[in-house]
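Report on one structure; see the data block that follows.
Of the protein chains in this complex, one is absent; all others appear in place.
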Amino acid sequence: MGDNLDDLYRDIIMDHYKYPRGKKKLEKADVKNEGKNPVCGDEIEVSLKVNSGKVEDISVECIGCAISVASGSMLADAIRGKTIDEVKKIAANIKAVLIGEKAEEAVELGDLEALEGVNKFPVRVKCALLSWTTLIDGLEAWETGEGKNGSTTE
Amino acid sequence: MGDNLDDLYRDIIMDHYKYPRGKKKLEKADVKNEGKNPVCGDEIEVSLKVNSGKVEDISVECIGCAISVASGSMLADAIRGKTIDEVKKIAANIKAVLIGEKAEEAVELGDLEALEGVNKFPVRVKCALLSWTTLIDGLEAWETGEGKNGSTTE
Amino acid sequence: MKSENTGGTILREKREATAGFDPEAIMADFPILTRKIGSNKLVYLDNAATTQKPTSVIEALNSYYRVMNANVHRGLHTLAEESTAAFEEARRKTALFIGGVKSEELIITRNATESINIVAASWGRKNIRRGDRIVLTEMEHHANLVPWIALSKETGAELAYIPIDSQGVLDLENIDSIITDNTKIVSLTQMSNVLGTINPVEEIGRIAHAAGAVFLVDGAQSAPHMPVNVKAMDADFYVFSAHKMLGPTGIGFLYGRENILNSMEPFLYGGEMIREVRYDYADWNILPWKFEAGTPNIAGAIGFSPALDYLNSLGMESIRDHEKKLTAYAIERLSEIKGIMIYGPKDIESRGGAVSFTHGEIHPHDLATFLDSRGIAIRAGHHCAQPLVKKLGLNATARASFYIYNTNSDIDDLAAGLAEAWRYFGHG
Partner (left out) sequence: MKSENTGGTILREKREATAGFDPEAIMADFPILTRKIGSNKLVYLDNAATTQKPTSVIEALNSYYRVMNANVHRGLHTLAEESTAAFEEARRKTALFIGGVKSEELIITRNATESINIVAASWGRKNIRRGDRIVLTEMEHHANLVPWIALSKETGAELAYIPIDSQGVLDLENIDSIITDNTKIVSLTQMSNVLGTINPVEEIGRIAHAAGAVFLVDGAQSAPHMPVNVKAMDADFYVFSAHKMLGPTGIGFLYGRENILNSMEPFLYGGEMIREVRYDYADWNILPWKFEAGTPNIAGAIGFSPALDYLNSLGMESIRDHEKKLTAYAIERLSEIKGIMIYGPKDIESRGGAVSFTHGEIHPHDLATFLDSRGIAIRAGHHCAQPLVKKLGLNATARASFYIYNTNSDIDDLAAGLAEAWRYFGHG
């Protein structure tokens, strides 16, 4: 570590942290899940409107550090309009990027690549992951009809 | 430690170890007590015949290392014919010698002074003490009429 | 400030402090302080989590393994005798350090947490029933919360908490309705690891004993930082950790009053803690070994000896004095910074050197990461006191905490870093 701070807090991330997207609450969401990292105190709520297999609208409300807030905001931007299948692939790619591995099936990440810097800060990986895990758990619960008792990445 | 072994196993001690005195069982003892150091496995039985306040006869049966056997044997030799008061003083002196302190009221120890070498071997002090503690506990139980649940120096 | 008629005392303390405290010399005794973090020198302000170790402690560990290492208590050979003597000498020294308790009353454990668990499990299971009350405070560390929550769940006993006021000081106004006749134990920290608050343990101990309760003091944060006398506070149990006071990791202590320890069942069973074992029977060794099963952390205990020597040579009064000055300076400097909010008492006499704060909207985790990039090590989070941090209306705080090798210059670095963080995270 030391002084490669700007690698973590890249401009894109700082922009999402200061002006988080997708904060507005959804009326009648199809998918809804809460995530919580009690050790950090981070809390997140992800809600989706799904239409013909695509994410029509999304809301991400997050209380947490810059990394978890930015990651949630970038998630909102990245998956709007995508099919559920594409969303899953993106999420898998993000996980791979964060733990410094290669994804099985690589997809274009665009702005999301800024999250790559987090993998040099192992203790912060769980912050960046929280929104994604909460999203995927929520989708799975929705698909299988099984409730999920809240998500966590701690 | 190292090679001052002969300081521990002095000639007198080795003689008592090889030819322990006072092993013969007493008929009808007045004072009787058992001592045991379960961690070492040492076991001892001390019995006294007391007559007009003096130790008329004594038996010490000991299973244990050279130091505990010799100490018990020397005890038998040392207290025969002594008054109970003298016995207590000798015991107090032996304890002081073994832990390397000065006794409150010094008495002549004669051969018993050979036990002095034990104080350079702290882990062996309890071996040398066992017979003496067993004796004193037995005397106290006899004087107060209260039973003692076996003695130990561990 | 104190009134004039205590001037003599103040003067004497000042002289001691000056005599004992040469920051340059002390820093030179701690090899890690020469370390660089990236291109910055290390500024270590995470002492409430664990402290750094002087050369003498590191060398004692080194030399233990190089010339003396052997298992203790059962051995008849030279190495075993030497190790046993050094191990028991560390116990004796520690017993002296906390006010001259008997060696038999001082159990060597893994850490303060285990020490409290021994009390909760061995003393608690035997003495606590449904309808009984366990009294804690709102500022306890998880180590002095979770064992009691578990015990209360197991036994049906109720938990009651002495509240804190807005300054983070215990509010004793309704203490009589909290420490009631059915209270079996009162267990509290002598110094908060979040707020810095020093609690009036003598006073609470008197109230606890008057109610017939047993009294446990968690000294994890106090024993390292101020003179401690277990007898004066009349504690039945006192716990602390070596690693928070210059010592090695893996070593802690449980002081217990002899008659209470004797009345308790052992906590761990195995070698060393027994007197006699048969296939269907076992009885116990005498104190303190009755509570020490298996091979102990021999090197850890022996390595703690020079830590105590080091603290004693500085003098605990002087250490307390040094930290008071640092804490006052830290509160002064941090208060000047826009956005900073400090928690806990402002009165230096009633607090130690753990200073928790928040910095506007900046999340404490981001603050810690930012400061780290400048070489400054602070802690951020709930500090193992989730309920307290929640009670403050927060999810996390940032915390700087001081020790003997810290100086005003460390605090200047911290203040500069915090001011810069304000700009970096876009509030400038």
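The letters A, B and C name the chains in turn, as written, and every chain counts its residues from 1.
Everything that follows uses one rule, which is that a contact is a pair of C-beta atoms (placed from the backbone, for glycine too) under 8 Å apart; a residue touches a chain by one contact, two chains touch by 3 or more.
Because the structure is a prediction, the values reported are computed rather than measured.
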item	value
Contacts of the hidden chain among displayed chains	A, B, C
Which of C:Gly99, C:Gly250, C:Gly339 or C:Gly360 contacts the chain that the document leaves out	C:Gly250
Touch with the omitted chain, as defined above, among C:Gln52, C:Ser222, C:Ser305 or C:Thr407	C:Gln52
Touching residue (missing chain; options C:Ala85, C:Ala377, C:Leu394 or C:Ala416)	C:Ala377
Selected residue (touches chain absent from view) among C:Thr94, C:Thr155, C:Asn297 or C:Thr327	C:Asn297
Touching residues on subunit A - with respect to the absent chain	1-2, 38-39, 122-124, 152, 154
Subunit C residues that touch the omitted chain in the full complex	31-32, 35, 37-38, 42, 44, 46, 49-50, 52-53, 57-58, 61-62, 65-71, 74-80, 110-114, 116-117, 120, 138, 141-143, 145-147, 149-150, 159, 161, 241, 243, 248-252, 266, 268-274, 276-282, 293-300, 365, 368-369, 371-372, 376-381, 383-384, 386-387, 390
Sites on subunit B contacted by the missing partner chain, in the whole complex	1-5, 8-9, 14, 17-18, 38-43, 63-67, 121, 124, 127
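The definition used in the following text is that only the chains that are shown with their structure count from here on.
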item	value
Whole-Å separation of chain centres (CA-atom averages), subunit B against subunit C	47
Whole-Å gap separating subunit A and subunit B, where each centre is the average of the chain's CA atoms	79
Subunit C: positions in contact with at least two other chains	none
Junction residues of subunit B, two or more chains touched	none
